[in-house]
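Only a single protein chain was left out; the remaining protein chains are all shown in position.
This part shows chain A:
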Amino acid sequence: MNIYGIRAIYHFEMARTFRTLWESIAAPVLTTSLYFIVFGKAIGSRMGEIDSVSYGAFIIPGLVMLNLLNESISNASFGIYMPRWAGTIYELLSAPVSWIEVLIGYVGAAATKSVMLGILILGTARIFVPYEIAHPWWMVAFLLLTAVTFSLFGFIIGLWADNFQKLQVVPMLVVTPLTFLGGAFYSINMLPPLWQKITLFNPVVYLISGFRWSFYGIADVNVAMSIGMTFGFLTLCLIFVWWVFKTGYKIRN
């Protein structure tokens, strides 16, 4: 293991994060606060409880997931896309680091940043809505697993994209809709029967459901299923990255 190499990449990425700390924190915290004011207070006061949880509290796990997914993907994709774009990737490619070490450095830093943000949003939510966490360890586990999985997914996007538009297109056109339709703001049981079935093809449903379960003990889908699906997606991403480094796809040709 090239421990010094992993550390160098991780520090480099974290330094980049801290250089733009305010930009990266301010926007998500502000939008989340707006969600709580609009959905939690204004609209939420007219909504009934869902499974005996107030609407304001119900949307917290979904909002945290929404931010976690977006942040993980954008951090990691930007992290690896930048050196490709600026040409500084030559150094990474000529260094004695394996693909696993590169991943630990980049994905580790991206996940660290999004977990920090997730916690910050949970703290912000506390200002607006009182809530309890039924299974705190599971909550942390879901937070970490999701951050790592989607940072890995972001890393892949950063390898695939060959311009800034492509870098933005997946988070905007795929992830945001999937999150909104993944039960961030409603329980799947509120959908018509056909849509209840269709929505099960949306991987984000499993994340939000599992995460919400760790808070309130209520879930749209089986918790084991949630964990299984997340690990399944993680494995897929790992296989893809392994293949990229093995064949040199887009980076060594």
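For the reader, a short list of remarks on this structure follows.
Methods note: contacts are C-beta pairs under 8 Å (C-beta built on N, C-alpha and C of every residue); 3 or more make two chains touch, one makes a residue touch a chain; residues count from 1.
Here is the rule we use: contacts and distances are computed from a predicted model.
One chain of the complex is hidden; its UniProt record names it "Polyamine-transporting ATPase", one of "Polyamine-transporting ATPase", "Xanthine dehydrogenase YagS FAD-binding subunit", "Sigma-70 family RNA polymerase sigma factor" or "2-oxoglutarate ferredoxin oxidoreductase subunit alpha".
When the full complex is taken into account, the listed residue touching the unshown chain is A:F12, out of A:F12, A:W138, A:W160 or A:F240. Only one residue from A:K41, A:R126, A:K197 or A:R252 touches the chain missing from this view: A:R252. The omitted chain makes contact with chain A at the following residues, 2, 4-5, 7-9, 11-12, 15-16, 19, 86-88, 90-98, 248, 252-253.
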